[in-house]
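Take a look at chain A:
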Amino acid sequence: QDCPRGDLDERFCDADGDLIADIPTDPSEQIDPDTLIFAFTPVEDPAVYKSAWSDFLDHLKAETGKDVVFFPVQNNAAQIEAMRSGRLHIAGFNTGSNPLAVNCAGFRPFTIMASKDGSFGYEMEIITYPGSGIEKVEDIKGKQLAFTSPTSNSGFKAPSAILKSDFDLLPERDFEPVYSGKHDNSILGVANKDYMAASIANSVKLRMISRDVINEDDVVTIYKSQTFPTTGYGTVYNLKPELQEKIRNAFFSFDWDGTSLEAEFSKSDEGQFLEMTYQEFWDVIRKIDAANGVSYACQ
Partner candidate 1 sequence: MSHTELDDVLGKGWRKPPFVKNAMLRWALIVGFVAYLIAAFLTIEVDWGRVYEGLDRGWAFVLAFTSPDFISRWSDIWSGLLESIVMTVAASVVGILISIPIGLGAARNIAPLPIYVICRGIVAISRALQEIIVAILLVAIFGFGPLAGFLTLSFATIGFLSKLLAEDIEAMDKVQAEAIKASGARWMQWINYGVQPQVMPRLVGLSMYRIDINFRESAILGLVGAGGIGATLNTAFDRYEYDTAAAILILIIGIVMALEYLSGIIRARVQ
Partner candidate 2 sequence: MLRLQELTKTYKTGDQALKAINLDVPKGQVLALIGPSGAGKSTMIRCINRLVEPTSGAVMLDDTDLTKLGSGGLRKARREMGMIFQEYALVERLTVMENVLSGRLGYVGFWRSFLRRYPQSDVDEAFRLLDRVGLLHMADKRADELSGGQRQRVGICRALIQNPKLLLVDEPTASLDPKTSRQIMRLITELCQERGLAAIINIHDVALAQMFVPRVVGLRFGEIVYDGLPTGLTPDKLTEIYGEEDWEATIEKVDEDEEIEAAE
């Protein structure tokens, strides 16, 4: 049908201009499933066991009065496609794939995890090892920089955009890009002096240090970006508005104390669900994507 939709796929509408798909006005297009399906991809966050979410799921069940099934998923594409085809109702999408989910699958994110004091997110860092001859970002010129993979936000898109705009450094022209596959590999590679420098998510680095995989002084940070949001949680656009409201409330009314979720995420200093909007929190990500020429068309 004909309606304003911005970058959204043509099956969605965005009349209110908040950049996410509106709930369909026609009640026949709204759905009210008996079982809610919830999935979560750990990519730049620590991997978690299924059991970490169990207390939260109980809470969600109680709040919505519906069955909830949880799937820990290890692939973004599967998650987005599942939501697009109506097989997924509640999800947490990681930073980089959030815009794609919003535009392609009708995802409506509304919260992210934050620490008790309200701080949230992580930073992209460019790291090197002591004595590499790289003291500041400009020194990368003529040397080698390790990315993770072309779809990662902090592992590729953010550093590419920043190096280009702030330092006028282009891959291939000014430095040799290599892809390590994972943040862990990039960090380990720098610590082992296999890579001269790498751009990584500092949340992963902190985890590796706390687990003694590397020593804190094995790596030196030469650049730290602004804060990026972490995994955004939300629902699919065509759930009934009342149901969406209940789910929202469930997130914000969840009491973390003594739950399995706290036990797991307190390690990364997270302790509450913070309300947010995609329009505001993902602004920086969208800018980076635009700078990299990434389109959200699902083709």
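Methods note: a contact is a pair of C-beta atoms (placed from the backbone, for glycine too) under 8 Å apart; a residue touches a chain by one contact, two chains touch by 3 or more; residues count from 1.
In picking the candidates, the idea was that all candidates are chains of the complex that A comes from, given by their letters.
Computed from a prediction, not measured in an experiment: that's the story for all the values here.
One candidate among 1 or 2 touches chain A in this complex; it is 1, while the rest do not. Put simply, chain A touches candidate 1 in their complex at residues 37, 39, 42, 46-51, 69, 71-75, 77-78, 81-82, 84-85, 87-88, 184, 192, 194, 208, 211, 213.
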